[in-house]
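Structure record follows, encoded as structure tokens.
Of the protein chains in this complex, all but one are displayed in their positions.
The chains carry the letters A and B, assigned in the order they are written, with residues numbered from 1 in each.
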Amino acid sequence: MSQDLQPEQQRQTFWETMYAVDRRWLYLILIIIVSILVINPITVPNVEDPAAEALYDYLSGLNEGDFVYIESDWTNSTRGESRGQFEALIRLLMRKKVRFCISTLGDPQIPDIIRPIIEGIAQEAGSNNYKEGTDYAIAGYFPNLEAHVSGLVNNIRETVREKRVAGRSIVDTPVFEGITDLSDAKCVVVITGSSTINLWYERIRAKTKLGLMCTAVMSGENIPYYVSGQLVGIAIGAKGAFDFESLLEKEWPADQNPGYKNFTSGRRYMSPLFFALMLLILAVVMGNVAMYQLKRTGRHN
Amino acid sequence: MELLQIDLTLPRTDANLWLVIGLAGLAMFVSAVILFGISRVPSNFRRPLVGMFVFIAGLIWILDWALPKATVQRASGETDSIIPIPIWPYEYDLVMEKVVQGSQVLSGVLLALGVLSILRVHVKRLTKGQKDWPFSVVLLGSMAAMIVIGLGEWIANNREAAGIPGNHEDMKTAFSVVFIDMLQILDAAMFSLIAFFILSAAYRAFRIRSVEATIMMGVALVVLLGFIPLAMALTAGLPTEGLASNFRIENLKSWILLTVSTPALRAIDLGLGLGLLAMALRIMLGLEKGVAVD
Partner (left out) sequence: MGERDYEIISLGLQYQKWGWLLSLTTVAVVAYILWGIFMARRKAGSVTIRRIAGLDQIDEAVGRATETARPVLMVPGLSAALDGIAVQALTIFASIIRSAARFATPIRLLNYNGAVFAVAQEIAKDVYQTEGVPDRYDVDSVRFVSDKQFAFAAAVAGTIQRDKVAAAFYMGDFYAESLIMAENANMVGAIQVAATTQFTQTPFFIAACDYVLLGDEFYAASAYLGREPVLLGSLVGADWAKLTFMLFAIIALFVHSFQAIRPLTQEQIQHFEEMGTPVLEGQQYPTPDEYFFRWITKVPRG
């Protein structure tokens, strides 16, 4: 009799445990999975998100010598998502020989973070040996968000005139040749981990296209603007970076273009992300099965 | 014409430095007198006074939005977008710029109040040896280090830019260590904690307790699966064109995000916008009630 009862009791204890797993166990499993996969990434297949593809296609369709304005607001705190997006974007623009100017609103340190990244990419094969002051400009940090965005829309040259490269104002360099108004730019791309994009929605007045690369958390509030057509496309989180990298690979396959670096942090962070998501789904399903079992046996109140 | 070209910036000379310090002192004295004056005004007069100030402050921003903006061609040949209404002796946009600068100065002063609050709380905890005082030591120490190193780097940068010889690199390295190598990494560490908290919160919250919860969980699972390429393999057998293609996980996910979730978010956003507008209107017109405005 007692032997019959014991397995029953054990099973119920198991479901009780599964019903309320100590969160520290979940954290431990997550940290193990993510650590292993960050160090040892697995190559995962990709299906590109249409919204990210729309942004890529628009930028990829630009002609040599076109001008794009980039506002890069990410800091180290969101680099897991933003850095991959930024790198892929810069690679694409350099390969297409599109001129660009970058300003930052989030943090005074961002120019110091992005400059070495851009210089590194410029050295890669396919990057057309980009040079600061000739092919691209870094307008640096602007502390006043509203004034900067309004200024760019109203008078782009005046807003960035004070910034200098090699002793002359960036607007006198070839980067700004023929650019007298924001409408001369083909696109404004905002890479951000905060809500600085809202200022652009309010102030751009349809002068040019607006593209967004944001963190995954921000996707919900920004997808409506993609649907309404205010955004030409939107790359979301690490997946957005991976989408861009996959599209780069499609356009310039590494086996046909020796030395081309298409995949970097976007792909590296993909497998930890996928397995973390699968752990999340597993945990949710398990919790519910446990709840069902406890209800069935009448142990759940 | 000449009035429009008044230049209030002074050349950076030693004599002007004292002039600027003197002017700043005078401005502080005048502000103190005004503040003292306001505090002596009986409260039934103070309220309309504050109300009027709030109304004017709000009106400035409304006018900035509503006054017709124009594309203009300057005598120099450049085009510009401005509000072509001068408020003597400046252009409207310049006045606006000064208002923005003024509010920035004000928030700087209020930040100083905040720093005083931090000092008061933690110095007290330290001197009285209250519970957790070692944390206060860490906080005060790191705050002092950040201020000193931050100022040091600023001075080093300025001296370097002015061509003053000396060792500027040490301070810059120190700043880079405390800011980029420490503060930003700690920032990133805090951010990454969210991954853990999402896991535990989802595990606890996503339970099938009611019909609504079941629907929410089902939808959440579809969207989550839509982000996982391995899960997309589940429905890879379905055609990519035609009616059946709608049931591929990635298409279901897109449909949920764009067609179900987006309108709901728009509705919430609209409600929030209207609420904020009503709130702003009440504050501006002095109709707001409650402790916060009395």
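FYI, contacts are C-beta pairs under 8 Å (C-beta built on N, C-alpha and C of every residue); 3 or more make two chains touch, one makes a residue touch a chain.
What you see is a predicted model; the values in this text were computed from it and never measured.
Check B:Ala156, B:Ala202, B:Ala231 or B:Ile249 against the missing chain and you find that the one touching it is B:Ala202. The residue touching the chain not shown here, chosen from A:Phe86, A:Tyr226 or A:Phe242, is A:Tyr226.
Touching the missing chain, out of B:Asp80, B:Glu97 or B:Glu160, is residue B:Asp80. Against the chain not displayed here, chain B makes contact via residues 1-4, 65-66, 68-75, 79-82, 84, 86, 88-89, 103, 106-107, 109-115, 117-118, 120-121, 124, 131-132, 135, 183, 186-187, 190-191, 193-194, 197-198, 200-202, 204-206, 242-243, 245-246, 251, 254-255, 258-259, 265, 267-272, 274-283, 287-294.
Counting the whole complex, the residues of chain A in touch with the unshown chain are 23, 54, 77, 193-195, 205-206, 215, 217-221, 226-230, 232.
One rule holds for everything that comes next: only the chains that are shown with their structure count from here on.
Against chain B, in their complex, chain A makes its touches with residues 21, 23, 26-27, 30-31, 34, 44-47, 49-50, 75-80, 109, 112-113, 144, 146-147, 153-155, 157-158, 180-181, 219-221, 223-224, 227, 239, 274, 276-281, 283-284, 287-288, 291-292. If you check the complex, the residues on chain B that touch chain A are 78-82, 97, 100, 104, 179-180, 184-185, 187-188, 190-192, 195-196, 198-200, 202-204, 206-208, 217, 221, 224-225, 227-230, 232, 250, 254, 257-258, 261-262, 265-266, 269.
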